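Worksheet for the structure shown next.
Here the complex is missing a single protein chain, while all its other protein chains stay put.
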């Protein structure tokens, strides 16, 4: 029993309280605060790592990861459109959610590795930032076509300057510019409290997930299957990419988790503005109601096993 | 001077600022956040202790404590009705408040013991949860009679799923399931910050207490006397119960404090819904305006003295 | 690069995000919370220091500092009125802002000294409180004259019981009464997290500063020059005062920073109520839009150099 | 523009009643509502919103004149005696009448 | 239902004025008020609510037509020159007229 991380219990507690219609709630500004701390901390960690190694050595890795960020949504779009029978806008929006990444899932994966003393490349946090964005652009193009009408400067503004990406990037630059010794003075807030803050975040995520479950019945079986099969397939692609990049087992497992995760902060906000005709309930039901709990409860251990099996086979 | 805990100064500071009509205020969502952290931490502490000892050994103690939770409100109801001349609903509601417990007072008692390195049974936190609930049920029955009309399922929902009890229970289960080593990663937020968070909580409690003092004049002397005599008597009963349970001096003093304390979170919320005809100002004036400050300023040291005297006599 | 404190990067990050019209925002209650923690911590630090040394030895220093607090606004008022061509109310209000102090700037100066292991007299925090108030009184008299109409009891209430001064004073008394060992239990929240909390505060300050830049164009060159020259001159006066008081290099530099800083919490609130005909945008544009960034980016290192040069010459 | 006259019901009451009022509105046939947090003072004293027990909410329901009366009467019967509550109605014009019941 | 026509005064102004406006309302005879936090823009510029100095509040007072005029005029005289403030009145119907002055 003790092998389950207490932060997962916080998620289950939130899920239970939500399902029981308890009045439990994280005050909305506290939720914003907690999210902000998570994003800044993850950014800072990535930035510190960047300060530790020459940027140029990471460039090839970064290019491959960005490329995958463009590819992943393209893989699921036809399935959503032809098997799921969703219209173009909805298919594009869901594809963008799954092509992008979930910062909360990443944080849980990091906590999972830390608890088990599994090493991983700290610049994974950089990949989180890199993977946030391409899927959004692909989603917009899939929905609208490459028409000249699309106001790309507005889109770029929305995507890059939205809260999620901005906090990640801000943390990244601050960590990079300050280096490991520089951030020491702020580490009690950003690093020591990290898992406690993550616990509160997951409590609220549990409550939100519970509130999404109602919509599930309405949208039916396809969404459930899609929300489980997609992460499974994407994690395999992620594992392969991790191996190609020569990552450690931990790093490979985290990359697989990133590929398997679906966005629920940056992408919904961007889609709401750029592809407003897409129904936001559809994509959030899938990403929050199914994929997020699947990943943090079952996915991460599975992807860890996948990464170590794959490395064993190769070794 | 240094013997007064700084958290008590925070309370007095809030009291002073409130009395001077300063514009000091803890933002409402911050107050919610701070309360939530306190409740979760107390629950976690109780849960960790449960993980440390076989549940069965605690069962007899728990049964006795629950029994006292049903008894205490019955003791004061007739006094409120016949001496205080309150109507049935008000008497029942006040009785419920005093039969239940105050989490804030408990936290101050715990801090008191820690500062003085006095040992106490950590499963006291479990008793906080157990004592929250019976008095509410008694209060409702006293107000409404055992009529078939009472929607006990609604009442049960309100009581068990209200924020206060829910966070306590959630923390308890998470602590129990994770065990002492499991919660280590979240201890910087929940345990290291505990006394600072408690200080902020007491600052706001001081402000709230000050705002209650105005109502005191209106409701007069009986309420003041009741708000002081009841905790004194209940603390004696609590001390006796502690001795009967074989608790340490610290544990006995904390149990006496619990009995002496009056609820201002769970019970007011439950009464407002289940016994709406009771005037909430009456019970809050007594519990917040008199009993809470009395307990944290004078009561706890007194109950500590009571517990050690009693144990000395017995030994 | 590493010589820039990460908290300064947080400020620049906020400035950048604000200038780019990003949607980044610290939720308003979180900003209140963060400010409150800063004020309490600074008060606590001053109070602890007071507990460490006989109060009487500080009295002469305190008297001189208060005297300077009355003098400084008188120095700039004529310049604002006759050179800046502002009306009486605006001149008085801006003078009050610059005669008073900025708690945020003080916190950055403290962080600067700590990072460089430069010693300074901890009772500087006491001077922050002392310097908050005289300039407000002078500003009101300058605007209204010493008419009998001025409701000084209302003014006194506004000034002393306003949030800023109240939290500082509350922290001061609690620190004083509890002493260094007493506050140990609350130090994880108030002291360990201090620089992280300051980082978040500066992030929001950057956003606010960016939003003030728009008004700059409207109010033109005089305000920009005034907002840079005044701190330079006041820092020289502050350095001289520090030497007169026999402060260490660190203490002198911090006193110079205090003199050079302009209020944006206590004074705007007091002026809004007591001199409502003054345009608040004018004084906030100068103090937040120019002087605050100037001080934390360039001023503090400069005042440090000034203090050590002056001490070297004297030695 | 094709404006349509209808009614707006505003209820200011204790935050503790939120979920019960929502139930009432939905059961009587209201098709929507909007809630904001509030504080205030009235015959039942100061409700400063500093903590949940004394916070208010402000609920608005747009609906036709019949439902508005029904709702107001229902709330009066059920809550006025024991809870801090103020209700008032006013005339409004909407663009999409189909969105609102009645 | 026995509806009763009365007036609603809405004031949008700087948060710093809260306690003074409450005093004014009570001294002129208002029996209650409701306050919500707000932000906005007007002739005195943007008030984005991001910190206290530029936050707005929205005060509502239900009262009879005479008091409403008195209040509005009083506020105009006392605050319009120096503070960001907008006031408007509208017609409302209430159920319990005794709760409101006039």
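As written, the chains take the letters A, B, C, D and E, and residue 1 is the first residue of each chain.
What we mean here is this: contacts are C-beta pairs under 8 Å (C-beta built on N, C-alpha and C of every residue); 3 or more make two chains touch, one makes a residue touch a chain.
Only a predicted model underlies this, so the values are computations on that prediction, with no experimental measurement involved.
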| item | value |
| --- | --- |
| Of A:38, A:110, A:269 or A:300, the one touching the omitted chain in the full complex | A:269 |
| Missing-partner contacts on subunit E, residue numbers | 10, 12, 36-43, 56, 58, 69, 72-73, 76, 80, 86-91 |
| Hidden partner chain, residues of subunit D it touches | 1, 3, 6, 8, 22, 31-37, 62, 90-96, 99 |
| Interface with the undisplayed chain - residues on subunit A | 25-26, 28, 31-32, 204, 207-208, 211, 264, 268-269, 272-273, 276-277, 280-281, 284 |
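We take it that only the chains that are shown with their structure count from here on.
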| item | value |
| --- | --- |
| Degree value of the rotation bringing subunit A onto subunit B, based on Cα positions, nearest 5 | 120 |
| Longest centre-to-centre distance from subunit A, chain (CA-based) | E |
| Distance between the centres, which are taken as Cα means, of subunit E and subunit C, whole angstrom | 35 |
| Distance between chain centroids, defined by C-alpha means - subunit C, subunit D (Å) | 46 |
| Subunit D-subunit E separation of Cα centroids, rounded to whole Å | 19 |
| Multi-chain contact sites of subunit C, meaning residues that touch two or more partners | 25-26, 28-30, 32, 188, 192-193 |
| Residues of subunit E engaged with two or more neighbouring chains | none |
| Every chain pair in contact, whichever chains are involved | A-B, A-C, B-C, B-D, C-E, D-E |
